[in-house]
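Heads up, one of the protein chains got dropped from this complex, but the rest are sitting where they should.
And now, chain A:
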Amino acid sequence: MSAVVVNNLSYCYQKGGKHILKDLNFTVEQGQIVAVLGLSGSGKSTLCLCLGGIIPHYFGGEMTGQVLINGQDTAKCKIARLALEVGIVFQDADTQLFSPIVEDEIAFAPENLCLPPEQIRYRVDAVIDMVGINHLRYENTNNLSGGQKHLVAMASVLTLDPSILVLDEVLAQLDAAVKENVIEILLELCRQGKTIIIVEHDLEAVTIADRVLLLEDGMLVNDGPASILQDKELLARHKLLI
């Protein structure tokens, strides 16, 4: 079974309005690292919302087609239920962190699963070790730098142990050292069999991808191996080269 199946997906935020996504079709196999590239306004973030079931559950608008996450139709499944399968790290780390202390923030997701405190502790410790933020454990989330906030946001999603991880323009906002750290974590997650979807506009950030999807004006214009990142002519045609 494929991790993600997107069938004829189209979406517009208001009925009768401009389509942000236009007839997308693709599948992602388990354990793949897939990069979704495109300019601002190409529909990348909207696609992330569709993968997490936030569209159509949270936003109105008009969605046609189907998104299957590990065989579950996102339109028929609650967002909170889908969160067990797909974890999304959003662009804006500030609005993702609401607990006063990093440890509490990371514990928030397993607490929602009604796990006993010992198991919550185990998950929190494991993720903190994996992401390498032990030194931030008791820090106030307000006092963290932008990169640290993203690491905490990522850790807080990973405690749910989702089989699919979606990063919405996270890497491009990190400095070189933190980015390298995150890439190492992603590769480790991939070795564990997790599926990673990296949504970016920065080409340098997606060198670890097995496959690249190019989005332009809501349409999938290219779906190929990572080697297409070397095809300067193709990238220039889609305005992805400066």
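Miscellaneous remarks
Note that in this section a contact is a pair of C-beta atoms (placed from the backbone, for glycine too) under 8 Å apart; a residue touches a chain by one contact, two chains touch by 3 or more; residues count from 1.
Going forward, contacts and distances are computed from a predicted model.
Of "tRNA 2-thiouridine synthesizing protein D", "Sarcosine oxidase subunit gamma", "3-isopropylmalate dehydratase large subunit" or "Energy-coupling factor transporter transmembrane protein EcfT", only "Energy-coupling factor transporter transmembrane protein EcfT" is the UniProt protein name of the chain excluded from the display.
From the set A:E62, A:D104, A:D217 or A:D231, the residue in touch with the chain omitted from the display is A:D104, counting the whole complex. From the options A:L24, A:L47, A:I88 or A:L144, the residue with contact to the unseen chain in the full assembly is A:I88. When the missing chain is restored to the complex, the residue among A:M63, A:L144 or A:V157 that touches it is A:V157.
The chain not displayed touches chain A at residues 49, 52, 54, 58, 78-81, 83-84, 87-88, 90, 92, 94-96, 98-101, 103-104, 107-117, 120-121, 124, 142, 156-157, 160.
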